[in-house]
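With one protein chain held back, the other chains of the complex are shown just where they sit.
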Amino acid sequence: MFESLLNALPVALQFESLISLFVGTLIGILIGALPGLNPVMAIALMLPLTYGFDPIIALGLVAGIYNGSMYGGSIPAILLNIPGTPAAIATTFDGYPMTRKGEGGLALKTACWSSAIGGIVSALALMTLAPMLAKVTLAFGPAEYFWVAVFGLVSIALLVGKDASKGMLCALLGVIIGLVGVDTISGAERFTFDTLYLVGGFELLVVLIGLYAVPPVLEMAEKRNESYFNAESFRVSPGGGALGLLRRHWRTWSRSSLIGVAVGILPGAGGNLAALLSYNEAKRKSSEPESFGTGNPVGIAAAESGNSADNAAAMIPSLTLGIPGNLIAALVLGALMIHGLQPGPQLFTRAPDVVFGFMWQMLLTAMLLLLLGGMVATRLFAQVLRMPSALLVPTTLVLMAVGVYTVNGNVMDLYVMLGFGLLGYLLNRLGFPLAPVVLGVLLGPMAEQNFRLTMLIAQNDWTVLFTRPISLGIVALLAAVLISQLLKTLRQRARSAAHSQQR
Amino acid sequence: MNYRDLFSGIAFLIIGASTVWMGKDFFADAAYVPIGAGALMGAFSLPLIWRGVKSILAARAMTDSTKASHTQAHRTQAHAIPALVDHPARFATTLGCCLVYYAAMPIVGFYTTSALFISLLAVLLGERRPAVVAGITLGFITLLYALFAVVLKRPLPVEFFFAT
């Protein structure tokens, strides 16, 4: 296998491949940076243009757009609090506060390096461990998926901050929002109030842009003349070179990259889950968890390396098993089929140059991010913030409108986005955290569907949730996290009690 | 005095209760999660309501009594709570413009409506330099057109003067 890997390197390094990587990465960053324009759409549009060429050129474009967009999504998340892609949601938590504090340049730089590192680790995992990790993918049935979702949901307890009941209420609100629409298991409609629009449920991107991006725009409109951003943010180049970043973040990077790869090999879980889990872990491990959410660069490092590490790993089940891990992987499979390459276990032996060449391309494009990412972000996008805010408000609103409209081509989505915007604004002002809402929307349906599938398969014997080895492993991990957190809280409480007694 | 906890608690209690009420009619296993989530939501809204009631009662008691130090503490706390809407006029203007924008877009066409929306809202929010408004609007719309119509060929609502 390693021989084929080495043989494929020259394929990935040939001139046409490098050009397609370069162009792809550039397009990817731009696409990711514009909310609503997603990499799936871009790849679907670009692929037909490459059918006449060698498959490695098409795959180079895919690799570039894929990795580029994952970083690109962080740019508006940091500058405007708009998640450019759903996976960038956790990047807004600390990225936007940093921009408002005047540290936007550092935030973008951290995001760029973190994305690149995550992408590189993920590509290396794809190159060396793919067949082994594919076995893990198959071992995960509905019961295991259920526990992964529960693991994510329980970590809400760590995200909520001081007010646990408010956090739980928000998470439950998210779960209820996620329930709307046709239930995929029974085929019955739930909470659709007899409107056809609700039959399909709420589109994730519409909910996210509404909840996260509309409230800051409304606030900006209210404050138009007062300075909303620290204009000096991008003039001074952030201190501390790459080595400084490495010294500061290497723990976060390695932890988050591992989480990203682990989530990536599970088809259907996705980069947003990887980013949120990484963020939680970073916060939990931190010595100053209360600084998360107020502009701590570690939060960005965790989120961005987590979601980028999902990328190449998500290709593992699709290349080795023919089971697409996400929509982009599905498009790659489609492209391979159009070139006459049948996805599945034989792909590695029948077209080693294509498969291994693609793996190299995933690695190269992650490295290209370092070259292109910082340049594009700071030179181009950061200038947006210099616009007078009376113009920044309407242009941002147009950008969100076009982004939301192009998802489904439905005007109704725009009103729904505005509705969620008002909800987000209100929750913000009433002191409710928004992150648990998002987790609820994302993980609620995943937990529910997989729980019910497990029960269907096991004929309502709930003991299967605990008797399978992997399930048991996740449950044990979950218990360990909860107990350690509980002990930490108790210790803190005891300390502060002692403290007040002394006074 | 702070009624917010009380009112938001009651709002969540209502959402939770109606979720359970609607969920109980769902078929078998489709009902588990709606009922569970609704019930939990009701349960978690109770501490919030309790806290709201307590703070209101405490504030009442405070105004009756004359414990100066406590009143002081409470007053500073009351000041820390941000207003629900900072500037109602601009808030409403932005929302209103958005609604008109969304309503007009499918009829008038995407690019025309967007150009009008940007310039109008910019002026309403207090930008008074015509050259700046016109320049940025034009530049931005050209950029969008180049990206969506020329490069990506994404269908957006067609301009009324092109529709056949």
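Chains here go by letter, A and B, matching the order in which they are written, and residues are numbered from 1 within each.
By definition in this document, a contact is a pair of C-beta atoms (placed from the backbone, for glycine too) under 8 Å apart; a residue touches a chain by one contact, two chains touch by 3 or more.
By definition in this document, contacts and distances are computed from a predicted model.
Between the names "Tripartite tricarboxylate transporter substrate binding protein", "Iron-sulfur cluster assembly scaffold protein IscU", "Ferredoxin--NADP reductase" or "NADH-quinone oxidoreductase subunit N", the one given in UniProt for the chain missing from this structure view is "Tripartite tricarboxylate transporter substrate binding protein". The chain that is not drawn here is touched, among residues A:35, A:324 or A:440, by A:324. From the options A:88, A:298 or A:333, the residue with contact to the unseen chain in the full assembly is A:333.
From the options A:210, A:267 or A:357, the residue with contact to the unseen chain in the full assembly is A:267.
One of A:344, A:388 or A:431 touches the chain omitted from the figure, and that residue is A:344. Checked against the full complex, the candidates A:19, A:138 or A:490 give a single residue touching the omitted chain, namely A:138. Remark: the residues of chain A touching the chain excluded from display are 40-41, 44, 47-48, 51, 137-142, 181-182, 184-189, 194, 196, 199-201, 267-268, 317, 321-324, 327-331, 333-334, 337-338, 340, 342-346, 408-410, 453, 456-457, 459.
The omitted chain makes contact with chain B at the following residues, 153-155, 160-164.
Heads up, the rule we're going with is that only the chains that are shown with their structure count from here on.
Averaging C-alpha coordinates per chain places the centre of chain A 24 Å away from that of chain B.
Interface of chain B with chain A (complex): residues 4, 8, 12, 15-16, 19, 22-23, 26-30, 32-34, 37-38, 40-41, 44-45, 47-48, 82-87, 90-91, 93-95, 97-99, 101-102, 105-106, 110, 114, 117-118, 120-122, 125-127, 132-133, 136, 140, 144, 147-148, 152-157.
Those residues of chain A that touch chain B in the shared complex are 34, 37, 41-42, 45, 165-166, 168-169, 172-173, 175-176, 179, 183, 185-186, 188, 190-191, 217-219, 221-225, 387-391, 393-395, 397-398, 401-402, 405-406, 409, 411, 414-415, 418, 422, 426, 429-432, 444, 448, 451-452, 455-456.
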